[in-house]
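Questions regarding the structure given below will be posed in turn.
Missing here: one protein chain of the complex. Every other protein chain is in place.
Take a look at subunit A:
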């Protein structure tokens, strides 16, 4: 979350814990939990790109409330924009929601106001100030029930400015009666950089959130209710608390006014009085006539239909997911957007709670071949072999020798040197080795002058002394295997067990070995795929979940409807074959 959000988060939830009246057991969380969560919250600034496991994300201003952010998430090139609550209209202190530089592939967008349209801001402000102006001039009091955060600050800015421009009002007090708003004022006074140019320019002179004409009010007892005044109090719905207390006192005087600036929740008194009933029920159960004027001027910082549709038209996301809105309103928005975006093949989805939306994107995986491996551009049909290194969602192909240059990885050579007790003649070993291996070179060691043998250019044997020979090689699977066989051979000579006689091993007939190999292949395939049968014309029929593949054992060709299975069978067969057939020693 952004810096401002984190600061407000703590205040808001702490306030919630303090005012919630449920018993300790029913409390979902307490202050300690909040403090613990504070340590886990990472903050980021607008536009700051953060990368986690190769997934990049950053945020744009959303214009809903101080610190509000729209998040863009980039997963391997597929971008998802989540607007949250946003407003495309710049107000007194917030920047309008930004238009992202890149169009997202999916746009998850709020639909709170559906197809409704807002009045222009300056008209709403004019209505607001006019109501207050006329009420005050007639000696009345103005009650503004508002939520402690967000719109309250905007309205206070309007009031403070209006008062500055109207010196005749300077003796009329404005109060905001919300301890939470008072606490949050420090946050508003600090995170000026998250606000718009207007505030920043004003800041050059003095902090616009250090109000000149507005003071906080702690409780109703501190209010000397003697003349006209303007009081902004929470809660916004007039359910209880200070705003309700004031309402009860003021509602029967027709000089007074109540201005409701925010979103109205069903079932609250604020919603009820909009329809201007003759009487209202007070908190003490009595009824009183509702004589005060009631005005509903929405300052809600949610996008309306005009904003939403222009925003989407500018962005042109191929997929739109509508969230957060009353279902009818959302439906109307969907239909209207469908007709408006009809010619651009846009998919609009309105999932229900807990219903997941799955979309598949086949992004091309691109790799960069670098270093020695890329010294010349390959022609079509040539092979490229190297290490594929994946970091996040970027791929690089490089030669093993370049690994340490382009990544923090490095390669290692392990040289092994082993001494084997052997007191026989060195020549015997040579003789034996020559019987097994094709290439055995003998020479003498340049330093010590002892005779050496080099087997297949991999393993070197040295006669260190009368009692010992030493063997050294560089680790890799084949050399390790060769060395093991040499060790076995030397030990066998030592033990003088029946000599390995040069005998033309009863070479099994081609057919026999072929059969054996076939058996092995079949067994391995069964262990991999389960249902493997010998079909007609010598092909193996592999059946996996109804997908059938035909494998030609001779050529390794696979036929199948299912591409995935075909590839798997092909790869498996290739691996089995390389396991069954002898390893060519000439590998290097």
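Definition applied: a contact is a pair of C-beta atoms (placed from the backbone, for glycine too) under 8 Å apart; a residue touches a chain by one contact, two chains touch by 3 or more; residues count from 1.
As a working rule, contacts and distances are computed from a predicted model.
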item	value
Protein that the absent chain corresponds to, by UniProt name, given "Hemoglobin subunit alpha-2-like", "Glyceronephosphate O-acyltransferase", "AP complex subunit sigma" or "Cleavage and polyadenylation specificity factor subunit 2"	"Cleavage and polyadenylation specificity factor subunit 2"
Among A:20, A:49, A:218 or A:465, residue touching the chain not depicted	A:49
Residue of A:55, A:99, A:193 or A:338 touching the missing chain in the full complex	A:193
Contact residue for the chain not shown (choose from A:232, A:290, A:397 or A:549)	A:397
Where the unshown chain meets subunit A, residue by residue	3, 6-7, 10-11, 35, 38, 43, 45-50, 58, 101, 120, 122-123, 125-126, 161, 164-165, 183, 186-187, 189-193, 198, 201-205, 207-208, 362, 364-372, 374-392, 394-395, 397, 400-401, 403-421, 475-478, 487, 564, 567, 571, 574, 577-578, 583-584, 587-588
